[in-house]
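Notes for the one structure printed next.
All protein chains of the complex are present and in place, except for one that has been dropped.
By written order: A and B. Residues from 1 in each chain.
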Amino acid sequence: MESAETTLARYGMVIDLDRCNGCGACATACAVENNVPPANTSATERTGLTWLRVQRVSNGRQFPQNRAVYIPISCQQCGEHTPCVSVCPQNAVDVNPETGVVSQVPARCLGCRYCMAACPFHARYFNWFDPKWPDGMEATLNPDVSIRMRGVVEKCNFCHGRWQAAKAKAAANGARDIDPADYVPACVDACPEKAITFGNLDDPRSDAARASKSANAFRFLEKLGTDPKVYYRSDRAWVRRLADADVTARESEASRG
Amino acid sequence: MRFEVTRRDVMRFAGGAAIGAALSPMPWTLTDDLAIWTQNWRWIPRPSKGERSTATTACALCAAACPLEANCVGKSPIALRAAGGAQPLCSLGLTGHHLPWHPARITRPQRIERGAARPASVSIEAVVRETARAMAAARSGSGSVVVLDSRPDRSGSWAWQRLLASIEGAVVVATPGTEGSSLDALDALSSDATRLTTLDLAGARTILSFGAPVAEGWGRLSECCPGDVTLVQVEPMRSRSAELSDHWLPARPGTEGVLALGIANTLISASLVPSSVTESIADFAAYTDIVARFPLARVAAITGLAADDIALTARELAANGPTVVVAGEQPGGGPLRRSDRVAILGLNALLGSAGRIVDRAELLSPRAGEPLAPVARLESLPGRSVALLVIDASAGDVAFPWHVVDRKLASSALVVALSPYLAGTARHADFVVPTAPFLEAIHEIPSSRTEAAPALSISAPLLPAREGAIDPVAFVRMLASAGQIDLGGDWSSTESLARERVARIHAAAIGSVAQPSESASLPVASLASADELWDALAKGGRWTGDRAAANPERRVELAAGLGVDLTREVGAAQASDRTLKLVPRAARETTLTAVVSPVLSKLYRESQLRRSPGSATLSPRTAAALGLRNVRAARILTAGGSAHVSLSLDEGVMAGVVELTVAPDLIALGDAARADHRMAIDLLTPAADGSWSSIDAELVEG
Partner (left out) sequence: MDKPLILRGARRCSTKRFLTWLAPWAAMAVLGVLAIGLCLVKGLNQTNMDNRFAFGLWIFLDLAVIALGAGAFFTGFLLYILRRDELRAVINSAVVIGFICYSGAVLVLAVDVGQPLRAWFTFWHPNVHSMLTEVTFCITVYLTVLAIEYLPIVLRNRQLRKVPSFLVFEGELHKVMPVLAAVGTFLSFFHQGSLGGLYGVLQGRPFAFRDGFAIWPTTFFLFILSAIATGPAFVLLTTSIVSKVSGTRLVRHVVYELLAKVSGWLLIVYVGFKSVDTIVWLNQTAPRSGVNPSQFYAWQPFGSWVLVVEIVILGLVPALIFISPTRRRSLPWLVTASVLASLGVATNRLVMTIQTLALPTFKFEPFMTYWPSWQEVATFLFVIAYGVILYSLSFRYLRLFPQERELQKY
């Protein structure tokens, strides 16, 4: 059996928030790669589909000391107690044991949105509208990714289509494992600042594994115990402080001015 | 025999049938089919299948001409990415393959009648006839003919110059706000004003940028200055370049020139200007006199910066040379005021980088020795003098307030635009001629004004041109034949002219071609034929010629170009307590095209990463002072008119400033055009010198 020979991986990424300048190329590349439709005219930032959204967060200080950090947030691919997996009533969400990636099966999804309520990262998006591209633009769609219908939930899957292509390539070459260079999600590819390091966190030789253990690396909402596989890093203390949910810290900071 | 059917029989039959049907596979199949149907709604688009291939070409969406690789399915690009090891594409480039299908795309000539609800299709013959008539009238003295060129130095630009050569007073003008146009103030510094000059940025260790979006691709800085460059950004807002800079100087909008003079003051008074440099400045004494009027304390008060910061910056600039000082165009904001630019660019001479003010080496034209209409500056044209305005937006658009051009138009002027889209500047035209967008036709990307060396990229089409698209050069030919103007030669399309130019470059055997997948450049002299050079360019290569040699003997005049407003009084009191400085805001790439992919809604409508079209932002303190703390809908008033804006508050905005998002507008993002649609950028009333980077505005509730 082919899959039995494949080494199990635990893919993850490390995003350097000191490098990100909020250009949005990652979010754009993601939408192009995964056939995420443009916004309906009545869609807002709360009804849109942004598998990867870049959140601008300010340090709250006055001009010109005001500084912003841009935080790209996608599915954090929780490894433990994955909140969305256990709640789905019909097994439309599961974790791929080969990659550790949390996947969503749109054709199975009922659209109950329980998984969205469960996700603390707000990384899941519901298709409030029919997917629609301007006439003719369907020709630009990626044939490796199927289009989701209205009424189902979707989210980042670390570019599953690219992983499959890499696997097919490895199989064609008779290789046991995929070449890490062949499997790079679109956002990682697109970042002009090379702020995102992607790889197998279980492979100590991978850059991602090393970066995830570096000083000043952190994860958001770690105390929830969901073991996210998306790490962040920043040398700025105020940015790292954003990781915890504890709001009182922010309030006392603000009162200090 | 007789059958008698009783009511009971019917009921039994019906009951039996119902039970039978329920036990049959039918209901289950039906349920299943219904579920399957929900996965296959006919209105859900399906990606087309087909043979996969890749193709390389150059991105034609901005002057950077990034080499790109397209993943194609059945010859149709489905994804674009940087080719070879090139810098990854921006959001606009990543979605460039969407643009041929943009909802604003037109494939038939349009007539836009003032007051009409929607434009009407007309024949190309009608457009040619009307345009030729206006041309003939201009010849007989009704006014001048002007072509606005959004990307000068293309073959198409040459064709316009060739056509207009026979019309007296007709000129080609770079579209206001075109990248690098700020550098034209350099010409004023040079004692020999006949030569076009530019700045040589290569090898700089420190860059002092006044508003230029250097981190967003302006001026190809990443190419000229590899390695560690210290970037000092002067800009009133925290733009992406300010974000990435090593040092950010948030000078109040409109005080950039004063800051430059303050830096000059420090350099001179601290004796940081070597004597060799003072000798190259023809009017050093006069300049010193002017600069002396700007001591640090005064400059600090005017610019809102700390005196120590300015002094420190000046020392850094002197110590960490070579230093280049650039004045750029804030995205959507166009160039700074002319006198400010003179003050800023003059710092180059003072910092000993006079040698970096170089003659701009010219790019070979497609054909040699033919009569050409001159290239002029829009500001130099008298008001209300233009009878025929042609907007050539076939190679891209530049966001600028229409008033800059409008005040030059005669009352009965005809405006004809060439554009693939009924969007952007083309919406101001009477007629719009549909041209082929990026990826559907040959596009040339010549070096921009920011480059010291001539360069050329060719964006080869990956898609067949849609029926109805008209080649701009072919349109020039049509006008010539309608106006009975003999243009000579047998060139008839952009491609034929572009090939002629490539053949000339090949024949001259100058420069080399950098290819995306190769590390070493290919010298033109090593190429056997012009076709080989063409192929190298069409696959994403960029030809670069020889840069003009620095001229250490050059003498400059720094005082002459400083405007009255700068030398006499600056930072005048605000008109009233309610007056704000209006600063346009946009991402660079969105100001260089008429349309962007609707998928960019991910950055606008679907997230809060970029501010929505037409939204205004101010600091909470300013809002509180104006009584707008809890106001979400406001009206913004300028000398150019008023508009409704959605108001948001952000501590990152300078006090007394309102930032207005000017690009992209809703049409550019793919929304249907509304009759009352007004572009936010048109609110910006240009100053007398044609700049609109900071103007006065008021905000009121409602």
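We adopt the following convention: a residue touches a chain if its C-beta (ideal position, glycine included) is under 8 Å from a C-beta of that chain, and two chains touch if they have at least 3 such contacts.
Here the structure is a predicted model, which is why all the values come from computation and not from measurement.
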Candidate in contact with the missing chain, chosen from A:95, A:118, A:165 or A:217: A:118
Sole contact to the chain not displayed, among A:126, A:198 or A:232: A:126
Contact partner of the left-out chain, one of A:89, A:174 or A:204: A:89
In chain B, positions touching the absent partner: 31, 34-35, 37-38
Contact set of chain A toward the excluded chain (per top definition): 40, 42, 44, 46-48, 55, 57, 71, 81, 83, 86-92, 108-114, 116-122, 124-130, 149-153, 220-226, 241-250
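We take it that only the chains that are shown with their structure count from here on.
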Chain A contact footprint on chain B (complex, rising order): 38-39, 41, 43-50, 73, 76-79, 81, 87-91, 94-95, 97-98, 100-103, 215-216, 238, 240, 243-244, 248, 250, 587, 597-603, 605-610, 619, 621, 650-655, 670-671
Chain B-facing residues of chain A, complex: 21-25, 27-33, 35-39, 41, 43-45, 48-50, 53-56, 58, 60-64, 66-68, 70, 107, 130-143, 145-147, 149-151, 189-192
